[in-house]
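One protein chain is absent from this view; the other protein chains keep their places.
In this document, chain identifiers A and B correspond to the written order of the chains, with residue numbering beginning at 1 in each.
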Amino acid sequence: MTAPVVPDAAGAATPALRRTPLRWLVGVDRLAVAGAALLALIVLAALLAPWIAPHPEDGGSATHPLEALLPPSAEHWFGTDQVGRDVLSRVLYGARTSLLIAVAVLAISGGVGVVLGVVAGYAGGWVRDVIMRVTDVFLAFPALLLSLALAVVLQPSVTTVIVAIAVTWWPWYARLTASVAASVATRAFVDSARCLGVPAPLIVFRHVLPNSLTPVLVQLSLDGGGVILTAAALSYLGLGAHEPTSEWGLMVQQGQSLFTTNWWVVTFPGLAILITAFAFNVLGEGLRARLTR
Amino acid sequence: MSRAEESPMGNGTLIRIRGLVVRIGDRVIASVPELDVGSGECVAIVGESGSGKTTTLLAALGLVGDVSDLGVRGVDISGEITVCGVDVVAAGPGELRGIRGSRAALVMQSPQAALNPTMRLGTLMRRALARHGVKGAAARSRAEEAVKAVLLDPEIMRRYPHQVSGGQAQRFAIALALALGAEIVLADEPTSALDVTVQAEVVAVLRRLRDERGLAVLLVSHDLALVSTIADRVLVMRDGAVVESGPAAELFDRPRDAYTRELVAAVPALPSREEER
């Protein structure tokens, strides 16, 4: 290729990988910014829930039987549920549960996956083979399925949801990191480090790891939505959070028989799941578009 | 091949470029004040990577920035480019598609990558002919004739790109141009991805087609040894600008520009055209 006019897809992707996360965040596209803004709003709502929720006590086990199933009004913007709790307050508190689950799952599975992946990618050979075959086995279980099986074994709770989803999610990061790390490991600066006698663990964590992280970060933000959806599904099936925790999937499950008569009980928590997952997806897509360009 | 006479420019000028400037943003990536390619003529643009030579060739087909989706925005082309009588800068997409392939054909650097990996060569040939209105038995005979003219076995049309060699693929690309009746081939580094012996085959095919059929060639290359064996006139480009141009013999024997001298001197044992004849 003589002219610099037309970078081909593969050739253009490599320099992007080489850049550090901070440098390319400067030029992210509008989609990523929109997703990040939406997500920031949700995080803010979750953090400030005790102060901005109109009825903070309704986030927990309070009951007001006399105010049960009131339609949306100036007093209760999202109406009230079966036991008279303010749905808006519970939706705000639910953001705390969902984001907590998302952050915990991504941290655990991302951490485990990246460490195993970078080792597999750098070491290659039988180490890589063994680690990859193990990920193959875990990947054969769709996340919700293994979570279902695990959630039966463990008692239903938010912690169970976190553990169950994290167990099914790490192989993705292991595979992704392994493939990136394998190509990073062949770069000149890794060779020179090796020649200088830098010990292998130091090479892996000082040189290979930081240079393999960008695609993983993008994948993490894309997966936030999937984790939120899976967690909500587990709670909807009664395998996750339980009363009186505010959790969106659980709220949908508790209100589903009332959908025809009291639509607000189900609609708002469902929308909350949708919007949060959407924010993660938009952010992730925006970052990915940036990365692969 | 008689259409050259019909061209409004007459006298067989197939490509005429005047004051062409290609910019990306504020940066000028190719600037060519004057370039003509006549019927049966071979004009070469030489220069190193990034000199703007490929850009000039793509601009002639209106293909600069055709993949600009990948982040290159704001390609700006000014000046005059007339190819086979069509004003490329002003022409609409339909008019451009009318000359692409059927009158001005492209031959690319990496021969196999230029062919769709999921398609037999014959399928590509058939579709290309159908695109320009040649179908059925006429298409078959044209295809066969063209493939034989580049010294390939017509059996090759049953193969996929990964089943043919680089030299075969490159000759097939030329056969596509022939079958479609192109008057000029725009060849972008047609030999640099090939082995030395295969390079010679491809060049021989191009030269023979020029001599026998009057096929014009706009050749882009960094390979002066190759250029010296086929080009009638040469443009030397550097950093987007033309530093020297003139008849090939003159330019190789008495390069005026310092950069051209450097290039010519760098080629070991550049065969002089007189010796060769």
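Keep this in mind: a contact is a pair of C-beta atoms (placed from the backbone, for glycine too) under 8 Å apart; a residue touches a chain by one contact, two chains touch by 3 or more.
Here is the rule we go by: contacts and distances are computed from a predicted model.
Participant: Out of "ATP-binding cassette domain-containing protein", "Putative D,D-dipeptide transport system permease protein DdpB", "Peptidase" or "ABC-2 type transporter", flag the one the UniProt entry gives for the chain missing from this complex.
Facilitator: Result for the unshown chain: "Putative D,D-dipeptide transport system permease protein DdpB".
Participant: In the full assembly, spell out which visible chains the left-out chain is touching.
Facilitator: Counting the whole assembly, the omitted chain is in touch with A, B.
Participant: Of A:48, A:107 or A:149, which one is in contact with the hidden chain?
Facilitator: In the complete complex, the chain left out is touched by residue A:149.
Participant: Out of B:116, B:141 or B:165, which is the one that touches the chain we can't see?
Facilitator: Here the residue in touch with the unshown chain is B:116.
Participant: Which parts of chain A face the unshown chain closely enough to count as touching?
Facilitator: Residues of chain A in touch with the missing chain: 8-9, 31, 133-134, 136-146, 148-153, 155, 225, 229, 232-233, 236-237, 239, 249, 252-253, 256, 259-260, 263, 266-267, 269-270, 273-275, 277-278, 280-282, 285, 292.
Participant: Touching the missing chain, which residues of chain B?
Facilitator: These residues touch the chain not displayed: 61, 63, 66-67, 69-70, 93, 97-102, 105-106, 108-110, 113-119, 127-128, 131-132, 160, 162-163, 173, 176, 180.
Everything below uses one rule, namely that only the chains that are shown with their structure count from here on.
Participant: Centroid of chain A to centroid of chain B, CA atoms only: how many Å?
Facilitator: Their C-alpha centroids are separated by 51 Å.
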